[in-house]
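Below is the structure I would like to discuss, written out as C-alpha coordinates.
Missing here is one protein chain; the remaining ones are kept as they sit in the complex.
Entry: chain A
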Amino acid sequence: MLRLEPRQRTPGWFNLALPFAAIIATLVLCSGLIKMAGASVFQAYGVMLDASFGDTYAVTETLVRATPMIFTGLAVAVAFRAKFWNIGAEGQLLAGAMAGCWVGTFPMAGPLAMLLMAIVGAVAGAAVALIPALLRVKLKVDDVVSSLLLNSIVFYILMALIETVWKDPLSGYPISPPIEDAANLPVLLAGTRLHLGVLVALIAAPVVWFVIARTTLGFKIRVTGENPEAARYGGIGVERIIVLAAILSGALAGLAGVAEVGGVHFQVMSDISPGYGYSGIVIAMLARLNPLGVVPAAIFLAAVMTGAEAMSRATGVPPFLSDVIQGMALLAMLVALLFTAYRIRRRGGAS
(Lines give C-alpha, C1' and ligand atoms only; values in the text may rest on other atoms or scores of the structure.)
Protein backbone atom coordinates (compact mmCIF):
# COMPACT_ATOMS: atom_id res chain seq x y z
CA MET A 1 0.00 0.00 0.00
CA LEU A 2 1.12 3.48 -0.77
CA ARG A 3 0.32 6.41 1.40
CA LEU A 4 0.88 10.13 1.42
CA GLU A 5 3.27 11.46 3.98
CA PRO A 6 3.60 15.18 4.77
CA ARG A 7 6.80 16.71 3.50
CA GLN A 8 8.96 18.85 5.74
CA ARG A 9 10.41 21.00 2.98
CA THR A 10 9.64 21.44 -0.70
CA PRO A 11 12.71 21.40 -2.93
CA GLY A 12 13.05 24.65 -4.89
CA TRP A 13 13.27 22.99 -8.31
CA PHE A 14 9.73 21.70 -7.81
CA ASN A 15 8.37 25.13 -8.67
CA LEU A 16 9.54 24.75 -12.24
CA ALA A 17 9.36 20.98 -12.53
CA LEU A 18 5.72 20.58 -11.47
CA PRO A 19 4.06 22.72 -14.17
CA PHE A 20 6.25 21.11 -16.80
CA ALA A 21 5.40 17.64 -15.51
CA ALA A 22 1.69 18.54 -15.52
CA ILE A 23 1.84 19.90 -19.07
CA ILE A 24 3.80 16.92 -20.37
CA ALA A 25 1.39 14.52 -18.67
CA THR A 26 -1.50 16.43 -20.25
CA LEU A 27 0.00 16.33 -23.74
CA VAL A 28 0.74 12.62 -23.40
CA LEU A 29 -2.79 11.85 -22.20
CA CYS A 30 -4.32 14.00 -24.96
CA SER A 31 -2.27 12.21 -27.60
CA GLY A 32 -4.72 9.38 -27.04
CA LEU A 33 -7.48 11.66 -28.31
CA ILE A 34 -5.40 12.61 -31.36
CA LYS A 35 -4.87 8.91 -32.12
CA MET A 36 -8.60 8.35 -31.72
CA ALA A 37 -9.19 11.03 -34.33
CA GLY A 38 -6.91 9.08 -36.65
CA ALA A 39 -4.06 11.58 -36.86
CA SER A 40 -0.37 11.42 -36.17
CA VAL A 41 0.43 12.73 -32.71
CA PHE A 42 3.73 14.31 -33.74
CA GLN A 43 2.20 15.92 -36.78
CA ALA A 44 -0.70 17.32 -34.74
CA TYR A 45 1.47 18.80 -32.01
CA GLY A 46 4.00 19.89 -34.66
CA VAL A 47 1.36 21.88 -36.57
CA MET A 48 0.16 23.34 -33.29
CA LEU A 49 3.65 24.50 -32.37
CA ASP A 50 4.28 25.86 -35.85
CA ALA A 51 1.01 27.76 -35.98
CA SER A 52 1.60 29.37 -32.62
CA PHE A 53 5.34 30.11 -32.73
CA GLY A 54 6.39 29.33 -36.33
CA ASP A 55 6.85 32.89 -37.56
CA THR A 56 6.61 36.45 -36.33
CA TYR A 57 2.94 36.76 -37.15
CA ALA A 58 2.12 33.52 -35.35
CA VAL A 59 4.02 34.68 -32.27
CA THR A 60 2.17 38.01 -32.27
CA GLU A 61 -1.20 36.22 -32.59
CA THR A 62 -0.29 33.99 -29.65
CA LEU A 63 0.70 37.03 -27.59
CA VAL A 64 -2.53 38.84 -28.49
CA ARG A 65 -4.47 35.77 -27.38
CA ALA A 66 -2.39 35.48 -24.21
CA THR A 67 -3.01 39.09 -23.15
CA PRO A 68 -6.46 38.80 -21.56
CA MET A 69 -5.37 35.55 -19.95
CA ILE A 70 -2.24 37.18 -18.45
CA PHE A 71 -4.56 39.70 -16.81
CA THR A 72 -7.06 37.12 -15.57
CA GLY A 73 -4.21 34.82 -14.50
CA LEU A 74 -2.75 37.67 -12.44
CA ALA A 75 -6.20 38.46 -11.06
CA VAL A 76 -6.71 34.91 -9.84
CA ALA A 77 -3.13 34.62 -8.54
CA VAL A 78 -3.49 37.76 -6.40
CA ALA A 79 -6.87 36.68 -5.03
CA PHE A 80 -5.83 33.09 -4.30
CA ARG A 81 -2.67 34.34 -2.55
CA ALA A 82 -4.97 35.97 0.02
CA LYS A 83 -7.20 32.86 -0.04
CA PHE A 84 -9.96 35.04 -1.45
CA TRP A 85 -11.50 32.44 -3.75
CA ASN A 86 -12.28 34.59 -6.75
CA ILE A 87 -13.97 32.32 -9.29
CA GLY A 88 -15.48 35.48 -10.78
CA ALA A 89 -12.71 36.75 -13.05
CA GLU A 90 -14.98 36.01 -16.02
CA GLY A 91 -17.66 38.41 -14.78
CA GLN A 92 -15.09 41.00 -13.76
CA LEU A 93 -13.60 40.81 -17.26
CA LEU A 94 -17.03 41.38 -18.81
CA ALA A 95 -17.66 44.32 -16.48
CA GLY A 96 -14.32 45.84 -17.50
CA ALA A 97 -15.15 45.30 -21.17
CA MET A 98 -18.56 46.99 -20.86
CA ALA A 99 -17.25 49.94 -18.86
CA GLY A 100 -14.23 50.36 -21.10
CA CYS A 101 -16.36 50.20 -24.21
CA TRP A 102 -18.78 52.78 -22.82
CA VAL A 103 -15.93 55.23 -22.13
CA GLY A 104 -14.39 54.51 -25.52
CA THR A 105 -17.49 55.67 -27.38
CA PHE A 106 -17.03 59.28 -26.21
CA PRO A 107 -14.97 61.38 -28.61
CA MET A 108 -11.74 62.60 -27.00
CA ALA A 109 -7.99 62.57 -27.54
CA GLY A 110 -6.65 59.03 -28.02
CA PRO A 111 -4.25 58.77 -25.06
CA LEU A 112 -6.82 60.25 -22.71
CA ALA A 113 -9.48 57.86 -24.00
CA MET A 114 -7.23 54.83 -23.51
CA LEU A 115 -6.24 55.93 -20.02
CA LEU A 116 -9.85 56.53 -19.01
CA MET A 117 -10.95 53.22 -20.53
CA ALA A 118 -8.31 51.42 -18.47
CA ILE A 119 -9.22 53.27 -15.27
CA VAL A 120 -12.98 52.90 -15.62
CA GLY A 121 -12.66 49.28 -16.77
CA ALA A 122 -10.44 48.43 -13.82
CA VAL A 123 -12.84 50.16 -11.43
CA ALA A 124 -15.77 48.21 -12.88
CA GLY A 125 -13.92 44.91 -12.48
CA ALA A 126 -12.93 45.84 -8.93
CA ALA A 127 -16.51 46.81 -8.09
CA VAL A 128 -17.76 43.38 -9.15
CA ALA A 129 -15.01 41.65 -7.12
CA LEU A 130 -15.83 43.80 -4.14
CA ILE A 131 -19.29 42.24 -3.77
CA PRO A 132 -18.14 38.71 -2.80
CA ALA A 133 -15.27 40.16 -0.75
CA LEU A 134 -17.54 42.39 1.32
CA LEU A 135 -20.13 39.64 1.68
CA ARG A 136 -17.41 37.40 3.01
CA VAL A 137 -15.78 39.75 5.47
CA LYS A 138 -19.00 41.38 6.69
CA LEU A 139 -21.43 38.45 6.60
CA LYS A 140 -19.21 35.38 6.25
CA VAL A 141 -20.88 34.48 2.94
CA ASP A 142 -18.93 31.84 0.99
CA ASP A 143 -16.91 33.66 -1.67
CA VAL A 144 -16.61 30.68 -4.04
CA VAL A 145 -20.33 30.48 -4.77
CA SER A 146 -21.05 34.22 -4.67
CA SER A 147 -18.21 35.12 -7.04
CA LEU A 148 -19.20 32.28 -9.38
CA LEU A 149 -22.86 33.33 -9.49
CA LEU A 150 -21.86 36.92 -10.21
CA ASN A 151 -20.41 35.71 -13.53
CA SER A 152 -23.90 34.84 -14.72
CA ILE A 153 -25.35 38.10 -13.40
CA VAL A 154 -22.77 40.23 -15.21
CA PHE A 155 -23.19 38.18 -18.37
CA TYR A 156 -26.95 38.80 -18.39
CA ILE A 157 -26.36 42.52 -17.79
CA LEU A 158 -24.12 42.49 -20.84
CA MET A 159 -26.73 40.63 -22.87
CA ALA A 160 -29.46 43.03 -21.74
CA LEU A 161 -27.31 46.00 -22.80
CA ILE A 162 -26.43 44.73 -26.26
CA GLU A 163 -29.98 43.60 -26.95
CA THR A 164 -31.59 46.88 -25.93
CA VAL A 165 -29.84 50.25 -25.60
CA TRP A 166 -26.59 49.18 -27.30
CA LYS A 167 -28.19 47.15 -30.08
CA ASP A 168 -26.89 48.11 -33.52
CA PRO A 169 -29.80 50.12 -34.97
CA LEU A 170 -28.76 49.48 -38.58
CA SER A 171 -28.17 45.73 -38.60
CA GLY A 172 -30.18 44.84 -35.51
CA TYR A 173 -27.29 42.65 -34.37
CA PRO A 174 -26.78 42.39 -30.61
CA ILE A 175 -23.43 44.19 -30.60
CA SER A 176 -22.45 47.42 -28.91
CA PRO A 177 -21.51 50.50 -30.93
CA PRO A 178 -17.78 50.53 -31.73
CA ILE A 179 -15.42 52.66 -29.68
CA GLU A 180 -13.97 55.80 -31.31
CA ASP A 181 -11.08 55.11 -33.70
CA ALA A 182 -8.86 57.32 -31.55
CA ALA A 183 -9.53 55.00 -28.59
CA ASN A 184 -8.28 51.91 -30.43
CA LEU A 185 -5.09 50.71 -28.77
CA PRO A 186 -2.22 51.42 -31.19
CA VAL A 187 -0.71 48.49 -33.07
CA LEU A 188 2.94 48.05 -32.12
CA LEU A 189 4.06 46.05 -35.15
CA ALA A 190 2.68 46.90 -38.60
CA GLY A 191 0.83 44.06 -40.30
CA THR A 192 -0.05 42.32 -37.02
CA ARG A 193 -2.63 42.75 -34.28
CA LEU A 194 0.04 43.22 -31.60
CA HIS A 195 -1.51 46.09 -29.64
CA LEU A 196 -0.49 48.26 -26.73
CA GLY A 197 -2.46 46.09 -24.32
CA VAL A 198 -0.03 43.21 -24.91
CA LEU A 199 2.83 45.39 -23.72
CA VAL A 200 0.83 46.55 -20.70
CA ALA A 201 0.06 42.94 -19.78
CA LEU A 202 3.71 41.95 -20.06
CA ILE A 203 4.64 44.89 -17.82
CA ALA A 204 1.77 44.22 -15.40
CA ALA A 205 3.14 40.77 -14.49
CA PRO A 206 6.46 41.97 -12.98
CA VAL A 207 4.66 44.91 -11.37
CA VAL A 208 2.19 42.58 -9.67
CA TRP A 209 5.07 40.29 -8.75
CA PHE A 210 6.84 43.24 -7.12
CA VAL A 211 3.72 44.20 -5.19
CA ILE A 212 3.19 40.66 -3.93
CA ALA A 213 6.82 39.76 -3.24
CA ARG A 214 8.41 43.01 -2.15
CA THR A 215 5.88 45.41 -0.67
CA THR A 216 4.22 45.55 2.73
CA LEU A 217 0.80 45.09 1.14
CA GLY A 218 2.07 42.00 -0.67
CA PHE A 219 3.51 40.64 2.55
CA LYS A 220 0.19 41.17 4.30
CA ILE A 221 -1.68 39.49 1.44
CA ARG A 222 0.62 36.46 1.64
CA VAL A 223 0.40 36.16 5.43
CA THR A 224 -3.37 36.56 5.32
CA GLY A 225 -3.58 33.69 2.86
CA GLU A 226 -1.07 31.41 4.52
CA ASN A 227 -2.00 31.88 8.14
CA PRO A 228 -4.85 34.27 8.96
CA GLU A 229 -4.55 33.64 12.72
CA ALA A 230 -0.90 34.62 12.71
CA ALA A 231 -1.73 37.61 10.54
CA ARG A 232 -4.37 38.76 12.97
CA TYR A 233 -2.02 38.16 15.89
CA GLY A 234 0.60 40.23 14.11
CA GLY A 235 -1.80 43.15 13.89
CA ILE A 236 -2.80 42.73 10.25
CA GLY A 237 -6.40 43.68 9.49
CA VAL A 238 -7.21 40.43 7.71
CA GLU A 239 -10.62 41.65 6.51
CA ARG A 240 -9.13 44.81 5.05
CA ILE A 241 -6.42 42.83 3.26
CA ILE A 242 -8.98 40.46 1.74
CA VAL A 243 -10.94 43.45 0.44
CA LEU A 244 -7.79 45.06 -0.95
CA ALA A 245 -6.75 41.81 -2.63
CA ALA A 246 -10.23 41.55 -4.14
CA ILE A 247 -10.03 45.12 -5.49
CA LEU A 248 -6.61 44.46 -7.02
CA SER A 249 -7.82 41.15 -8.44
CA GLY A 250 -11.01 42.58 -9.90
CA ALA A 251 -9.15 45.54 -11.39
CA LEU A 252 -6.71 43.20 -13.18
CA ALA A 253 -9.58 41.12 -14.54
CA GLY A 254 -11.30 44.32 -15.64
CA LEU A 255 -8.17 45.29 -17.58
CA ALA A 256 -8.45 41.99 -19.45
CA GLY A 257 -11.81 43.19 -20.72
CA VAL A 258 -10.45 46.63 -21.63
CA ALA A 259 -7.58 45.03 -23.57
CA GLU A 260 -10.03 42.91 -25.58
CA VAL A 261 -12.28 45.87 -26.36
CA GLY A 262 -9.49 48.36 -27.03
CA GLY A 263 -7.11 46.08 -28.90
CA VAL A 264 -9.04 43.25 -30.55
CA HIS A 265 -12.82 43.68 -30.89
CA PHE A 266 -13.34 47.47 -30.52
CA GLN A 267 -16.87 46.74 -29.31
CA VAL A 268 -18.72 44.39 -26.98
CA MET A 269 -20.55 41.27 -28.09
CA SER A 270 -21.92 38.25 -26.24
CA ASP A 271 -18.90 36.04 -26.97
CA ILE A 272 -16.22 38.61 -26.21
CA SER A 273 -14.68 36.16 -23.74
CA PRO A 274 -14.53 32.43 -24.53
CA GLY A 275 -14.02 31.77 -20.82
CA TYR A 276 -10.80 33.75 -20.29
CA GLY A 277 -11.82 34.22 -16.66
CA TYR A 278 -11.89 30.47 -16.07
CA SER A 279 -8.65 30.09 -18.03
CA GLY A 280 -7.19 32.52 -15.50
CA ILE A 281 -7.70 29.87 -12.82
CA VAL A 282 -5.83 27.29 -14.92
CA ILE A 283 -3.02 29.78 -15.53
CA ALA A 284 -2.71 30.91 -11.92
CA MET A 285 -2.51 27.30 -10.75
CA LEU A 286 0.07 26.37 -13.41
CA ALA A 287 2.06 29.43 -12.29
CA ARG A 288 1.79 28.29 -8.68
CA LEU A 289 0.25 31.72 -7.98
CA ASN A 290 3.52 33.42 -8.93
CA PRO A 291 2.77 36.52 -11.07
CA LEU A 292 5.95 35.99 -13.10
CA GLY A 293 4.87 32.43 -13.88
CA VAL A 294 1.55 33.70 -15.16
CA VAL A 295 3.13 34.99 -18.38
CA PRO A 296 4.56 31.69 -19.65
CA ALA A 297 1.47 29.81 -18.44
CA ALA A 298 -0.83 32.20 -20.32
CA ILE A 299 1.35 32.01 -23.42
CA PHE A 300 1.19 28.21 -23.24
CA LEU A 301 -2.63 28.19 -23.16
CA ALA A 302 -2.78 30.87 -25.85
CA ALA A 303 -0.46 28.81 -28.06
CA VAL A 304 -2.66 25.76 -27.60
CA MET A 305 -5.73 27.80 -28.55
CA THR A 306 -4.22 29.47 -31.62
CA GLY A 307 -2.47 26.25 -32.64
CA ALA A 308 -5.57 24.09 -32.33
CA GLU A 309 -7.35 25.74 -35.27
CA ALA A 310 -4.41 25.13 -37.60
CA MET A 311 -4.00 21.59 -36.27
CA SER A 312 -7.64 20.92 -37.01
CA ARG A 313 -7.36 22.17 -40.59
CA ALA A 314 -4.19 20.14 -41.22
CA THR A 315 -5.08 16.86 -39.50
CA GLY A 316 -8.85 16.81 -39.03
CA VAL A 317 -8.53 16.50 -35.26
CA PRO A 318 -11.35 18.57 -33.73
CA PRO A 319 -10.02 21.98 -32.62
CA PHE A 320 -11.71 21.47 -29.26
CA LEU A 321 -8.63 19.47 -28.26
CA SER A 322 -7.49 22.82 -26.85
CA ASP A 323 -10.43 22.85 -24.40
CA VAL A 324 -9.56 19.33 -23.25
CA ILE A 325 -5.91 20.29 -22.83
CA GLN A 326 -6.90 23.32 -20.77
CA GLY A 327 -9.10 21.34 -18.39
CA MET A 328 -6.73 18.43 -18.12
CA ALA A 329 -3.74 20.71 -17.51
CA LEU A 330 -5.53 22.19 -14.50
CA LEU A 331 -6.40 18.77 -13.08
CA ALA A 332 -2.89 17.44 -13.73
CA MET A 333 -1.37 20.49 -12.06
CA LEU A 334 -3.59 20.06 -9.01
CA VAL A 335 -2.45 16.47 -8.67
CA ALA A 336 1.16 17.52 -9.21
CA LEU A 337 0.83 20.14 -6.48
CA LEU A 338 0.16 17.31 -4.07
CA PHE A 339 3.84 16.44 -4.34
CA THR A 340 4.83 19.77 -2.86
CA ALA A 341 3.06 18.98 0.38
CA TYR A 342 3.33 15.22 0.42
CA ARG A 343 5.52 12.44 -0.77
CA ILE A 344 4.50 8.91 -1.52
CA ARG A 345 5.74 6.28 0.87
CA ARG A 346 5.09 2.59 1.15
CA ARG A 347 2.80 1.96 4.07
CA GLY A 348 4.67 0.38 6.96
CA GLY A 349 8.05 1.23 5.43
CA ALA A 350 10.66 3.12 7.39
CA SER A 351 9.96 6.84 7.36
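What we mean here is this: a contact is a pair of C-beta atoms (placed from the backbone, for glycine too) under 8 Å apart; a residue touches a chain by one contact, two chains touch by 3 or more; residues count from 1.
Here is the rule we use: contacts and distances are computed from a predicted model.
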{"item": "Hidden chain of the complex, named as in its UniProt record, picked from \"Ring-1,2-phenylacetyl-CoA epoxidase subunit PaaB\", \"Cysteine desulfurase\", \"RNA polymerase sigma-70 factor (ECF subfamily)\" or \"ABC transporter permease\"", "value": "\"ABC transporter permease\""}
{"item": "Among A:18, A:64, A:248 or A:281, the residue in touch with the chain that has been omitted", "value": "A:281"}
{"item": "Candidates A:112, A:203, A:230 or A:338 - the one touching the absent chain", "value": "A:338"}
{"item": "Among A:28, A:141 or A:207, residue touching the chain not depicted", "value": "A:141"}
{"item": "Given A:27, A:87 or A:101, the one touching the chain that is not displayed", "value": "A:87"}
{"item": "Selected from A:51, A:221 or A:325 as touching the chain missing from the view", "value": "A:325"}
{"item": "Touching the absent chain when the full complex is considered, from A:108, A:130, A:157 or A:314", "value": "A:157"}
{"item": "Positions on chain A contacted by the hidden chain, ascending", "value": "33, 36-37, 85, 87, 131, 135, 139-142, 144-146, 148-153, 155-157, 159-160, 163-164, 275, 278, 281-282, 285, 318-328, 330-331, 334-335, 337-338"}
